[in-house]
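Here's a structure for you.
Every protein chain except one is present and positioned as in the full complex.
Chain naming follows the written order as A, B and C, and within any one chain the residues start at number 1.
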Amino acid sequence: MNVILKPHTTLEEIKWVEGRLRELGVDVHVSVGKERAILGLVGETACLDDKKIAAWPHVERVIRIQEPFKRVHRLSHPEDRIIQVGDQQIGGKNITIMAGPCSVESHDQLFTIAKHVKQHGAHLLRGGAYKPRTSPYSFSGLKEEGLQLLAEAREEVGLPVVTEVTTPELVPIVSQYADVLQIGARNMQNYGLLQAVGKVDKPVLLKRGLSATIEELLLAAEYIVAEGNEKVILCERGIRTFETATRNTLDLSAVPVIKRYTSLPVIIDPSHAAGKRDLVIPLVRAAIAVGADGIIVEVHHHPEEAWSDGAQSLTLPMFDQMMEEAERVAQAVGRTLHATSMVR
Amino acid sequence: MNVILKPHTTLEEIKWVEGRLRELGVDVHVSVGKERAILGLVGETACLDDKKIAAWPHVERVIRIQEPFKRVHRLSHPEDRIIQVGDQQIGGKNITIMAGPCSVESHDQLFTIAKHVKQHGAHLLRGGAYKPRTSPYSFSGLKEEGLQLLAEAREEVGLPVVTEVTTPELVPIVSQYADVLQIGARNMQNYGLLQAVGKVDKPVLLKRGLSATIEELLLAAEYIVAEGNEKVILCERGIRTFETATRNTLDLSAVPVIKRYTSLPVIIDPSHAAGKRDLVIPLVRAAIAVGADGIIVEVHHHPEEAWSDGAQSLTLPMFDQMMEEAERVAQAVGRTLHATSMVR
Amino acid sequence: MNVILKPHTTLEEIKWVEGRLRELGVDVHVSVGKERAILGLVGETACLDDKKIAAWPHVERVIRIQEPFKRVHRLSHPEDRIIQVGDQQIGGKNITIMAGPCSVESHDQLFTIAKHVKQHGAHLLRGGAYKPRTSPYSFSGLKEEGLQLLAEAREEVGLPVVTEVTTPELVPIVSQYADVLQIGARNMQNYGLLQAVGKVDKPVLLKRGLSATIEELLLAAEYIVAEGNEKVILCERGIRTFETATRNTLDLSAVPVIKRYTSLPVIIDPSHAAGKRDLVIPLVRAAIAVGADGIIVEVHHHPEEAWSDGAQSLTLPMFDQMMEEAERVAQAVGRTLHATSMVR
Partner (left out) sequence: MNVILKPHTTLEEIKWVEGRLRELGVDVHVSVGKERAILGLVGETACLDDKKIAAWPHVERVIRIQEPFKRVHRLSHPEDRIIQVGDQQIGGKNITIMAGPCSVESHDQLFTIAKHVKQHGAHLLRGGAYKPRTSPYSFSGLKEEGLQLLAEAREEVGLPVVTEVTTPELVPIVSQYADVLQIGARNMQNYGLLQAVGKVDKPVLLKRGLSATIEELLLAAEYIVAEGNEKVILCERGIRTFETATRNTLDLSAVPVIKRYTSLPVIIDPSHAAGKRDLVIPLVRAAIAVGADGIIVEVHHHPEEAWSDGAQSLTLPMFDQMMEEAERVAQAVGRTLHATSMVR
């Protein structure tokens, strides 16, 4: 961390700031330039509050050099982490495909889609039981009935289930049914919720907020890991920009950037980013090519009847085509969708 | 609402879409152009789900013409709403000043600041007891002890209290102590929380999310009002843009835009937008000039010792200067900070 | 185009607006709803000025349905366009690789890099002779001497040359030396320059502006095509967002979106988007996977000595690795870097 002082600070004032910094338990190197002094902090700076120091007298600004997250940092866990969900290992050579409807609507709907995606190679079943919606007048999910349907589908079809949890008090019930707990983009900084899933022994799929920086995403993961749960799967799902041709702008560069900073697996949600089903398959190919560890995608056998997100849901034949193209690209980058990843 | 069909749609297909739309209870006007047909919907379209229709076959896209919020729309309540908090009326001719520390830190800190801002004309005391923080290692508030201190300050100093509630299960306890419940920017789309404060008989201060559009802010307000609580105060506090010279970009144009769409009062938080105390007073002047109904501002007697947000907190003398300048601008635009607004 | 009228417009006023619209040579369908009337325009609306109509009395807003560009629209040229540059056909099954230094610095530098990239499969040589720079104190290119070196490199090495032209009066001289004229991101809306290259019989590589929408990019291409030059290659190179981990955010979704609207070829510049060489190869793979027709990439034999953009330039061995990985992904998506694309 570097503390830049204001111009015209006196030597006494510099000493005063230096003293206060040393009280925080770090070593300080003072560099006095022509116009201003810079204090370089050495030591355990990851947990120092840079904004607090920025409010001190004589301080112009504070520049972080070390990343403010520690437990999710690759330095604390250099090799890529692999997260086991049912038979599937997320990370490593594997490309994991999570597929299913946006919302669980009915037994028929869920089972038709689940069977189809299982048969064509999906590894996890996705489906929303609790749906955060922008308008209070939109369908907001079947709630516990949806969870029960998901659990039944898991039993019958044989796919582990990933589903969203939207508020701390729902964590116990969703954990009872789900194999992976999803934190949606709108809740990425819902810290009570992050702490609640941090206390559960289930993998967490953490989606990047619409306007969250990569650093903020990793700090959100730090919240979960700090509570003891290290099984976090990160998910890029598009950020909000000025471009309106797509629902959001999928930030695929985030994949190699995140992998530099952390060994947690990273997957891509092309459906929410694009908002239109025609764009999903190209983005799936790109996601695998750029180095993502998996894909979470919306599929519906009758998208035109879907209760939510129909415009971006793949039809069943499109899903099959996606799987074929995904496998070809996976092989081109030395990975595969067809791993036998069973733990014995 | 306008439903644009894909090019080369046949007359039969147009009839099919028209029929489905009529089933939703709206009237449909069909316009067949050279390249494509457009179906204009007439009637109760505010609660139709445009995304669902966009997923239908033959549909290229759907364009909303009416705003998707109804209860907070100015059409449903044309005259400006005035919200009573203690002796102060928020809205109308009044400019309301809410001031206090970012976090409640101690009895001494809170009372020193509260007495000062009361003496210099503030109408409400702000102070955080539950603090959402980007890093899990930052100070996150005194919790219930903070609420108690706020309540004591209200009794002794005579200022109603506004404080943040961060999760649905805290709504009962925060409501017990606070006069106004604040929903922070990160929770603007925490729908469980919005519904919880919608069931309480207390005014709610709803902050715009960092990357929320004005329409989304008004839909969030609609969540609260739909539960029965019409006492919503909207707050613009800066949006996330590419500019890094300020913490966020304060969107002052939002004030006249919001007032066109709704009669709810709108206030400005210049502290969080700017991130630097030097910018706060100019932004307060601008906020009042543009038509805001009030200001919420961070003040600290020792900002360099503040446990959070010190860099953007006004010192006590700066607060006094702010009040003087604010009053001058208020008078220039036909308003005042010194209303006798008591209800009898 | 749809013209939405204000609430409470009278029948007479509607008739007046309808009459003025008919004077513009379009057919008008009037839809009178409960709250307001909507006028649907049918006919040649691509060249109507929607902003002008939006300023009429009684008009609330105007919604475009047809895209405002016509000559570059896919409807006017449905099959993918292929642009011949030397022996290479840009578009179709081919993936075209343009590689070279950011700036032409010297004979040695340019020839070393040019020979290397040619030998490893590049199809065009890139290199800047006129460099737009954010600071007036940065190196701004060797100017005509740079053009001459590029022309010599083309003769000796056998690669056609793409280089930037920054102002209309340089178009004649740059056209004399270059095979492809590049319009940089900062000049995407420099209309005098667009018109000048539109009058030349050379392919133009048009880069998307940092904050340009896809529609604006296509309108900029329309400027060139409207002057008679249909050989336009579009280039996505990252847009400006709030994320600072990368120099810009590469918008790979733009590739399938653009291809929906136009049959012009689209390439990707991963170097400028990423700003860091470590990110370039993953982004090249993703660009080919998503459907781009080529790549323009910065390469330097001593990036640490480069006069500009060294941090994002690939080293020579990295370029070779990029070519191998690119070919593997190209084959996975049914394309190739090794086409014999000679015209005979």
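Note that contacts are C-beta pairs under 8 Å (C-beta built on N, C-alpha and C of every residue); 3 or more make two chains touch, one makes a residue touch a chain.
Here the structure is a predicted model, which is why all the values come from computation and not from measurement.
> Write out, one label after another, the shown chains that touch the chain missing from the document.
Listed by label, the shown chains it touches are A, B, C.
> Among B:V257, B:L316 or B:A339, which one touches the chain that has been omitted from the display?
B:V257
> Considering the whole complex, which of B:A289, B:M318 or B:A339 touches the chain not shown?
Candidates B:A289, B:M318 or B:A339; residue touching the omitted chain: B:A289.
> Kindly note down the residues of subunit B that lie in touch with the hidden chain.
So the residues of subunit B touching the missing chain come out as 211, 213-215, 239, 241-246, 249-257, 260, 273-274, 278-279, 282-283, 285-291, 325, 328-329, 331-333.
> Determine and list the subunit C residues touching the chain excluded from the picture.
46-47, 49, 51-52, 54-57, 68-69, 132-140, 166-169, 186-187, 189-193, 209-211, 216, 219, 222-223, 226, 240, 303-304, 306-311, 313
> May I ask you to list the residues on subunit A that touch the chain which is not drawn?
These residues of subunit A touch the chain that is not shown: 2, 4, 29, 31-36, 38, 40, 42-43, 63, 65-66, 75, 240-242, 244.
Keep in mind that, in the parts below, only the chains that are shown with their structure count from here on.
> Farthest chain from subunit C, going by the mean of C-alpha atoms per chain?
B
> With centres defined from CA atoms, tell me which chain sits nearest the overall protein centre.
Chain nearest the centroid of all protein C-alpha atoms: A.
> Taking each chain's centre as the mean of its CA atoms, how far is subunit A from subunit C in angstrom?
31
> With chain centres defined as C-alpha means, what is the inter-centre distance between subunit A and subunit B in Å?
About 27 Å separates the centre of subunit A from that of subunit B.
> Using the touch rule from the top of the page, what residues of subunit A touch 2 or more other chains?
In subunit A, 211 touch at least two other chains.
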